[in-house]
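A single protein chain has been removed from this complex, and every other one stays in its place.
Going by the order they are written in, the chains are A and B; count residues from 1 in each one.
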Amino acid sequence: MATPTTPLWEVFIRSRNGLAHKHCGSLHACDATMALQAARDIFTRRGEGLSIWVVPSNAITASDPSEKGMMFEPAESKIYRHPTFYEIPEEVGHM
Amino acid sequence: MYTQALNASESDERQVEDAVRNAAFQARIDDEERIEPNDWMPAGYRKTLTRQISQHAHSEIVGMLPEGNWITRAPSLRRKAALLAKVQDECGHGLYLYAAAETLGTSREELVDAMLAGKAKYSSIFNYPTLTWADIGTIGWLVDGAAIMNQIPLCRCSYGPYARAMIRVCKEESFHQRQGFEIMLTLCRGSEEQKAMAQDALERWWWPVLMMFGPPDKVSQHGDVSTKWKIKRFSNDELRQKFVDATVPQAKFLGLTIPDPALRQDADGHWRYSEIDWDEFKQVLAGNGPCNRDRMAARRKAHDEGAWVREAAAAFAEKRKPRHAAQAAE
Partner (left out) sequence: MAAPSIKVSETPLVLYLLRRADDALILGHRLSEWCGHAPMLEEDMALANIGLDLLGQARELYTYAARVEGKGNDEDKLAYLRDVRQYRNLLLVEQPNGDFAHTMVRQFFYSVFADLYWRAMMKSSDATLAAIAARSEKESAYHVRHSSEWMLRLGDGTAQSHARAQTAIEDLWAFTGEMFALDQAERALVDAGIAIDPAAIRPQWLMTISNIIGQATLARAKGDWMQQGGRIGHHSEHLGHLLSELQSLQRTFPGARW
């Protein structure tokens, strides 16, 4: 009989005020409380954390890597979304 | 992200890997692109990485034991705290690495079960005993030093989760080597007995540490694909030479003598060392090192005696589930 598995969680940490939470790894825990405590013990021993999010791994929906072309390439040709596409005379000043 | 569902339907053994997919994969590797968990990858890549990453993880966990052996006897409160923090870091490294290995589709439980059943390997070095406090200094100085040599190139390994785990590990690892070297320095500047303790430890650990880098290049079986797939950036002998070249001056600084009478610097400045006893290495890998049985017994004991605790946590979580689901729905 295979050993029962403990649920997997993804961990996101906000390291400084104003920054976004960043994914830093995953861990195993039976419930959210244990996951939060484990995340604190594993990922914030060197003062790396102000805020922790733990999310069950199976709650995450990911884009399919094989669809990279369809998902992301169309944006590459829409250069009019970038400020550098537009020419503003220097006399107008900074815009 | 790390959802394994996307690749779950593929049965890697049975599918016919067409040349086109393999070529595209190799092109990504050659382009220094990172491979992420749900990308297509050859079965061999997945298998080799699972083996390597999990072996690395097992090594970190088993590695807690020889050093953990001296926590209760650490000779000052400062050393006690540093050693406890170091061993805790090793545990953390094991956790990062198991998590990375899991993204390839094998659960942590399966990986650990394989190790406890004796089917998976861990680094040979941890099958040696820590007999004196000087061993603790030597492990930090040499074993962690060797590990750092290995791990820095791995930060650029082609597999994203492994590379990122290694970056985290390397950040933490440098305190480990410094802690060890500082212990050695203190001993070498201490009493005659302490100096002798340091010299004795070096003599017992030197050759096993050189063996950590693995068999000589002409013999190693995993080399070719690992290099092609940018899992391995340098060969065993290259890393071993780099390590010796870095360490010889350090030993000189400490006033210690490396137990290799034939050690000579060549015209290019490299330190040429004597032939390694590969029989000893083979024996240790086969389970006949001084501590193999003890290490496995300790890990099995922790696992077996901890079963009721893990079951309790799982049972509690199960009991609380329906209530949480109802609350979340409100």
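Here is the rule we use: contacts are C-beta pairs under 8 Å (C-beta built on N, C-alpha and C of every residue); 3 or more make two chains touch, one makes a residue touch a chain.
Because the structure is predicted, anything quoted here is derived from the model rather than measured.
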| item | value |
| --- | --- |
| Option touching the unshown chain, where B:Q194, B:S235 or B:Q283 are the choices | B:Q194 |
| Options B:A43, B:I71 or B:L285, residue touching the unrepresented chain | B:I71 |
| Interface residues of chain B (partner: the chain not displayed) | 61, 64-65, 68, 71-81, 84-85, 87-88, 91-92, 94-95, 98, 133, 183, 186, 190-191, 193-194, 298, 301-302, 305-313, 315-316, 319 |
| On chain A, residues whose C-beta touches the chain left out of the figure | 27-29, 33-34, 37-38, 41-42, 45 |
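Everything that follows uses one rule, which is that only the chains that are shown with their structure count from here on.
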| item | value |
| --- | --- |
| Euclidean distance of C-alpha centroids - chain A vs chain B, Å | 27 |
| Contact footprint of chain B on chain A as seen in their complex | 2-6, 8, 10, 23-28, 30-31, 34, 42, 45-46, 57-58, 60-62, 64-66 |
| Residues of chain B that touch chain A when the two form their complex | 1-3, 6, 36, 38-40, 88, 92, 95-96, 99, 102, 107-110, 113, 164-165, 168, 172, 310, 313-314, 316-317, 320 |
